Structure formats: structure tokens, C-alpha cells
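Yeah, one chain of the complex is gone here, protein chain that is, but the others are all in their spots.
What follows is chain A.
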């Protein structure tokens, strides 16, 4: 799949933003007054910034409101609704904390659940796509959720929680890679089933339908060299989990800020791979898988 920067930015930034909102909602920490303002400003910048980035890949962003209609069947629609609900409820909670010095626990918990729910709906947009076997399994939501919660713990300064949660996120990410590497083969979809001609002999793509490229090849047939992928995976895991965990041991505020930055860059690299390595079965028709 084509690794579109807008979509990668969205899932990286919003994931972290909603993770932080979830921890704020659960009262970890529970700041009031100006401190609360700072915390909520960071969370909203990340979450809303990501959402705005995601509209850049729409052909008609001016019609985005129409996307709230089909929640009965569409995970993308559910994501939109869940995100708006989470942002509204947490805005109410934030208002109480900033201006009234109040911590309305119930509203906070509802907002936190909605925030985590938003990241879950994002992950389901990918998980439901059967045509990309690498995504179409349980490791996708587990990976998205554990990274959101681990990142949220790190950014909200829950040092004792952050270390085990980040390690968990790392394990989930590696599980996603291990399952993913076998997913296309295990799906049983090949050029033989794609053409229905497999029973007659070996099928080989002889001539493509067009001499140049097209939307399908650009969007779905992105091939990345295995060698580079392995290097990037190592970089992603080190930046996302290993370095932040090591930096947290020092208990220094400055280094904790570096831990957050390193985590963010690591998640960005991992999400780039999430798309770049994903094989869409339509590539089979072009003999590209």
C-alpha cells in the first residue's frame, strides 16, 4: 500500500493525543487551572492536528461531514463519530478542570473510554480490509491500542506504568510483523485463485493491461526491499520502545521529553512500514506479489 504521509501522520499523532486524553480522563494526572490548560492543549493539538492531517488525503474534504452517516456498516464513519464524541466529552471535562478546578470523574472516564474507542475504530478500518491479509488479523487492533496506551502513559508522565506498557506495545508490534509476514501466503489467495486458471497449470502474468502506471499500481502495489524493511523495523522498535524505556530509568524531566520525541519518531517509522509493507491482493493480477 502507498504510504501516504497524511494518513501516517494522522495515526501517529492522533494515537498519541487520544492516549494522553485517556490518561487525563482517568485522572492520571488530574491537574487543575493553568496546568490543566497546558495538558489539554497538548492533547488536543496532537489529536485534532492528526485528524486535520487525515483530511488531506480526501479527494473532497469539503464534503467530510457526509462521512458521519453510515455508522451502521462503516468503520470509517464510526471513527469520525467516536472521535468527535471523545473530543466533546473531554472538552467538557477539561473545562471543569481548567476553569472550575473540578475533576468530574464520571465524565472523565466516559471521555477516556471514547478516546481509546476512537483508536480502536481507526485500527478496525485496517483490520476489516480482507484484501490486505497483513492487516486482516487480531494483531492490528492489539498493536494500535497498546501503542496508544503506552504512548499515553509515557506522555502523561506515568513513569511506573509507562515502562511495562511500552514493552507490551513493542511485543504487540513485533507480533504484528511476525504474523503479517506469513499472512498473504496463509490467506491462500494467489494468481491461480485470482484468475481461476490454477487448475490448468502454472499461471504467469504475461502482459499487463497498460504500458504505463495507473491508480491501482500507485495506491496498492508499493514494493519495499526486504533488507530496508528489516533495518527500519529495528530503528522503529529502538526509537519507539527501547530508547524511551532506558531514558525513563534516569527519572530526568529533560530526558523524559526526549523519550516522548523518540517514541513519536519510532511510531512514525513503524506506521510507515505498516503501509509500505502491506500487500494488497490486486497486485497478484499484475504478477507483482
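Note that in this section a residue touches a chain if its C-beta (ideal position, glycine included) is under 8 Å from a C-beta of that chain, and two chains touch if they have at least 3 such contacts; residues count from 1.
Everything that follows uses one rule, which is that contacts and distances are computed from a predicted model.
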item: Among "Cytochrome b", "ABC transporter permease", "Tetrathionate reductase subunit B" or "FAD-binding protein", UniProt-listed name of the chain not shown; value: "Tetrathionate reductase subunit B"
item: Candidate in contact with the missing chain, chosen from A:50, A:80 or A:108; value: A:80
item: Contact residue for the chain not shown (choose from A:134, A:176, A:263 or A:280); value: A:280
item: Touching the absent chain when the full complex is considered, from A:18, A:40, A:144 or A:220; value: A:220
item: Touch residues of chain A, complete complex, unshown partner; value: 1, 57-61, 63-64, 66-70, 72-77, 80, 125, 128-132, 187-189, 191, 193-197, 200-210, 212-216, 219-220, 280-282, 285-286
